[in-house]
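Removed from the display is one protein chain of the complex; every other protein chain stays in position.
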Amino acid sequence: MPGPGAPLELREFDRPDPEPGGVLLRTLGSEVCGTDAHLWKGQLAGVPYPIIPGHVSVGQIAEIGPADASAPPPTDVSGAPLVVGQIVTFLDVYGTCGRCWYCTVGHATTRCPARKVYGVTLSADDGLLGGWSEYIYLRPGVHVVPLPAELHWRAFLAGGCGMPTALHAVTLGEIAFGDTVVVQGAGPVGLCAAVLAQLRGAGSVIVVGGPELRLDAATRFGADAVIDIGSTTPQERLATIREMTGGRGADVTIEATGAPTAVPEGMRLTRDAGRYVVVGQYTDAGDAGFNPHLDLNQKHLDIRGCWGSDVGHVHRAVRVMARYAQQFPWTELISREYALDDAQTALEDVAAQRVVKALIIP
Amino acid sequence: MPGPGAPLELREFDRPDPEPGGVLLRTLGSEVCGTDAHLWKGQLAGVPYPIIPGHVSVGQIAEIGPADASAPPPTDVSGAPLVVGQIVTFLDVYGTCGRCWYCTVGHATTRCPARKVYGVTLSADDGLLGGWSEYIYLRPGVHVVPLPAELHWRAFLAGGCGMPTALHAVTLGEIAFGDTVVVQGAGPVGLCAAVLAQLRGAGSVIVVGGPELRLDAATRFGADAVIDIGSTTPQERLATIREMTGGRGADVTIEATGAPTAVPEGMRLTRDAGRYVVVGQYTDAGDAGFNPHLDLNQKHLDIRGCWGSDVGHVHRAVRVMARYAQQFPWTELISREYALDDAQTALEDVAAQRVVKALIIP
Amino acid sequence: MPGPGAPLELREFDRPDPEPGGVLLRTLGSEVCGTDAHLWKGQLAGVPYPIIPGHVSVGQIAEIGPADASAPPPTDVSGAPLVVGQIVTFLDVYGTCGRCWYCTVGHATTRCPARKVYGVTLSADDGLLGGWSEYIYLRPGVHVVPLPAELHWRAFLAGGCGMPTALHAVTLGEIAFGDTVVVQGAGPVGLCAAVLAQLRGAGSVIVVGGPELRLDAATRFGADAVIDIGSTTPQERLATIREMTGGRGADVTIEATGAPTAVPEGMRLTRDAGRYVVVGQYTDAGDAGFNPHLDLNQKHLDIRGCWGSDVGHVHRAVRVMARYAQQFPWTELISREYALDDAQTALEDVAAQRVVKALIIP
Partner (left out) sequence: MPGPGAPLELREFDRPDPEPGGVLLRTLGSEVCGTDAHLWKGQLAGVPYPIIPGHVSVGQIAEIGPADASAPPPTDVSGAPLVVGQIVTFLDVYGTCGRCWYCTVGHATTRCPARKVYGVTLSADDGLLGGWSEYIYLRPGVHVVPLPAELHWRAFLAGGCGMPTALHAVTLGEIAFGDTVVVQGAGPVGLCAAVLAQLRGAGSVIVVGGPELRLDAATRFGADAVIDIGSTTPQERLATIREMTGGRGADVTIEATGAPTAVPEGMRLTRDAGRYVVVGQYTDAGDAGFNPHLDLNQKHLDIRGCWGSDVGHVHRAVRVMARYAQQFPWTELISREYALDDAQTALEDVAAQRVVKALIIP
């Protein structure tokens, strides 16, 4: 991705020699997510174009850098040494410093100024630091998470970055057994949230979104009801959800849309004293208006912004996807797979919401 | 149940006329739970024998008391008026005052001194205040929870009081996605906890208990592993669970056994900085020893005693059982049903752990 | 208060005879709060004018209704019987049903539809149900909280309803030791919040508000810094607070202003991953705009609407005010006391922010 708006280019790189602590992956697949479309449209600040997109990927370990005094052999989070041939994913974020105020006092590592993101804030000029590539070079310190045998790598990528993101959001939602959960948005994050709400024992899961392709996926993955935003007004949606909830509204609402107007709507869809998690406003798409008295204070609503994931979220996402793979056929979320030289089409299909989940298979 | 140790007797009562706010149920079924065995053995203090046992029951509304100025027509928690013919359950606990320190400041209504419990702390001399009876009289103020069409009353009773109890315990356990959960005990509370842990997205559920009949049920209801306490030592169990968890132990352990020695064992089965919920020590079965340094402080363990349920737990249990009835065939938990004149056998079967769940069908 | 906008009138009532469970208070004092100004301007919906204003009051028990079978002798929350001559306050809210969905499942009793509020939602046509009166009649079921000897009734009223309201808000703020706390608003709620933040071990408390009279009170009550909204722009305030906090913003912000634009400003004054409690938007004063990406999601802010108090908040407020009375000279918050026939002046002084706290002394 040479720059905002410019067509993707295929480039050749030398195969890197891993330094001590580094790991070279042979890429098996990488996802195309909404963030990649945002990157292409230049909607994120501070991106060092050219970049190799692809922040959530799976590969097979091809080579491990030599151990030396400064860099012990790389391990996974459980402390087991990595092995050539292993199939692994990795957290796109690395470099979190462990020393700054946010890391040590605020305990909000996603706000660490030192963090770097594969496929987003690392330049192609610095190496194979993104997933849409035959090989990915993992610098020393990147967190590597092996996939267990029960979880095929395609199944993991079917969730992609949507799964740890949704896992973070649903965790913040503190869903109680039997709660009615409304999910705004039927993209990968929304669909993963709808599944995970069922794995918190929700009493009912309602997905508000579109288009039909995605709502059908929501239904196949267990949503109790879907509401198409293409054919309803906000007033109708509010009335429908009130009717489904004894007049009260959702106990917990998860926003995963990207549209600013969805936020005040979500506040209204949530019951008094309910909880609202906003995870979809990943780029600046403008302002929204709300009524502080009616929508927040009198309602005594609890609103939680959710941004970014840490290695714990990825580790847990892998565990959950492996454990419940029988119940939820993850790979059905994959609409289409694209070769590297077809990445431009993939990007356009994602931007146009023509697919649920698109993969790049180099 | 005329008194501790004495054989059960069948008695005839006049059919009561409901007072304003009262409701008469035609009993469909009532459960036999471990508490009933404790009652029979005289292990609970303050029981006003003779009592009619049976604290969790389902019935059909036969008659509703006349409304008057002091008692508006009885409603369910959503405010809908009750109707003759409806199939309902009710919270065995009523009379919580809403005015004492525990109700208003401590927000621990299970500690309200005014609370009364159907089938436990209400005497048969005062009426049909227990479930092992053809009719049950619900005094004004008893919380009534209708069963939705998707949840057959037998399915609800298959969980019985074990389900809201386990729901309370699992909620306190704050299971995170992907956690390893150990459940100590394979009786109704333990089995329900093992199911509910899966509905919190546990990564692995291990049931430690017995006998085989109950462990088989645990496996059928999704436990990833079972450990038979009849054929293992505490040291072996600790070693097995450490091995399953990268040497760390369970993230969350739920105790549902009734045996004091299970408590220090459960502390050890839990990982450092994990959480341990103790719900099974419902009667005084003696002391246990532990090491405050090793088992608690250095471990920085979080231990939570869990006792009693409120109407929210029953309401949520009904919602969850109805929503996930396809996935979990609740009625398979019922080992046997007994007529009223066979209640003595039921009690003995439960006390001897010859059954998973026993029902009285009057 | 005969109706919105109309001048207050002094009326004579017969002294009521307490029914069983009822209590008659000889009023010692009652506060004038911002809500009374809102009531007078007709800014609250559903008010059954004429009303006797005054929802937080202190009185001496003049008479207690006779006990009978339906109404045991009234007690305080600790269960001690009330005694003629005792000096007490009471929770303005009563009638919370203990049976509806919000009371039993949602555990949000402030949303119970049955709740009634002394001085707000009870009509003068129904009796002495407000504090600006020589006597106040407490219906059966009203929660009575005796004042301990260490807390003079004037000191309690100096906090008035601001204290339990602020206590609720500060509790929701979950201030950690050493946190920087910004309080928006220097009225009674804001001042009480500034004090209570110090009683949570805040590292620094900054009050943003006006006019000078109130900011001086903030300083006297321990605020580390005050910022006058009359002489600063939002940009300047943001810059000042960033400078005081290493560029990050407040760890916790408490809104207590009533102005809708204060809400987006408060979001910006709070650091990334901080917490923002909105308690001041008690009436509908219009909409506000914000940027869901910048102000909420990327910030991963936690926003909590706070509305209403329960008896636990009043009980705790009394305990705290009594315990820390040496450290905080509460009565200095009282700017002026007014006789009953001067209540109109009191109302106008409060509406014009000419006083910090005004009392009616009948």
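For clarity, chains are labelled A, B and C in written order, and residue numbers in each chain start from 1.
Keep in mind that, in the parts below, contacts are C-beta pairs under 8 Å (C-beta built on N, C-alpha and C of every residue); 3 or more make two chains touch, one makes a residue touch a chain.
From a predicted model like this one, the values you see are computed outputs, not experimental measurements.
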Neighbouring shown chains of the undisplayed chain, as defined at the top: A, B, C
Given B:C306, B:V320 or B:L333, the one touching the chain that is not displayed: B:C306
Touch with the omitted chain, as defined above, among B:P48, B:G106 or B:P329: B:G106
Residue, one of B:A288, B:A325 or B:I361, that touches the chain absent here: B:A288
Touch with the omitted chain, as defined above, among A:G98, A:G247 or A:G286: A:G98
Hidden-chain contact residue, picked from the options A:H55, A:H143, A:H300 or A:K357: A:H143
For subunit A, the residues touching the chain missing from this view: 70, 75, 77-79, 96, 98-101, 104-105, 107, 141, 143, 310-312, 315-316
Absent chain, residues of subunit C that touch it: 78-79, 167, 170-171, 176-178, 196, 198-204, 224, 246, 315-320, 322-324, 327
Subunit B residues touching the omitted chain (full complex): 101-102, 106, 108, 110-111, 246, 248, 260, 263, 271-273, 278-294, 296-308
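Going forward, only the chains that are shown with their structure count from here on.
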Chains linked by the largest number of contacting C-beta pairs: A-C
Mean-CA-position distance for subunit C and subunit A (Å): 43
Separation of subunit A from subunit B, taking each centre as the mean of its C-alpha atoms, in whole Å: 39
For subunit C, residues that touch 2 or more chains besides their own: 101
